[in-house]
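For reference, the structure discussed in these notes is given below.
With one protein chain held back, the other chains of the complex are shown just where they sit.
Moving on, here comes chain A:
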Amino acid sequence: MSASYNEVQLDALRELANIGAGTASTALSEMLGRSIDLAVPDVFVLPMADAIDQLGPAEQDITGIMLGVEGELPGTVLMLLTPENAEKICVMLGLPPDSELAPSALGEIGNVVGTSYLNALAGMTGIAVEPTPPTTVTDMLGAIVESILAVRAMSSDRTLLLDSSLIVEGEDCSIVFLLVPDHGGAEELLERIGLA
């Protein structure tokens, strides 16, 4: 089985991502007390090595907040932001940037934002999902993303990325928001909206 989708299906996935990210941006906006802009989401079906290149230079330092997703849409929610932007978010939350609490504060942001996104998807499609607790790590982009993709590589050479950007207005601060479904996860979504 290889992951391949037609244009109508990709459009539908993009639309689901849009609504999910819209809900996530509202949650982020409430947490930070700022307006959040939303970039039009992208949907990629790519060989795994290309998926990393798509996200940025593999050696770039990046902060990743990861939530596992269990249930009928197994996969991973991954939020990526530069370490500078992670600091900005902490400051917006009223934390000193070098605070020991920073990773758990970011994890909590990830938890709220990721869960809102998943709830929106679940509400639209009727799937049951259960997020696992967040993990926050700052390291090379390639190392973070490949470690998530590696688990998926067991069943496919390609990966589906639903990619949205949340932009904090007036702060030049953005978070890349990714949903990486496990093999079969996207099929389940499409089936629920009658496009499988």
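As a convention for this text, contacts are C-beta pairs under 8 Å (C-beta built on N, C-alpha and C of every residue); 3 or more make two chains touch, one makes a residue touch a chain; residues count from 1.
Going forward, contacts and distances are computed from a predicted model.
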Which choice in "Heme-binding domain-containing protein", "Phosphate transport system permease protein PstA", "Hydrogenase formation protein HypD" or "Probable chemoreceptor glutamine deamidase CheD" gives the name that UniProt lists for the one chain left out?
"Probable chemoreceptor glutamine deamidase CheD"
Out of A:Ile19, A:Ala49, A:Val112 or A:Ile127, which residue would touch the omitted chain in the full complex?
A:Ala49
Which of A:Ile19, A:Leu38, A:Ala143 or A:Ile167 touches the chain that is not shown?
A:Ala143
Where A:Gly68, A:Pro131 or A:Pro181 are the choices, the one touching the absent chain is A:Gly68
For review purposes, identify every residue of chain A that touches the missing chain, sorted by number.
2, 48-49, 52-53, 57-59, 61, 66, 68, 132, 135, 137-151, 153-157
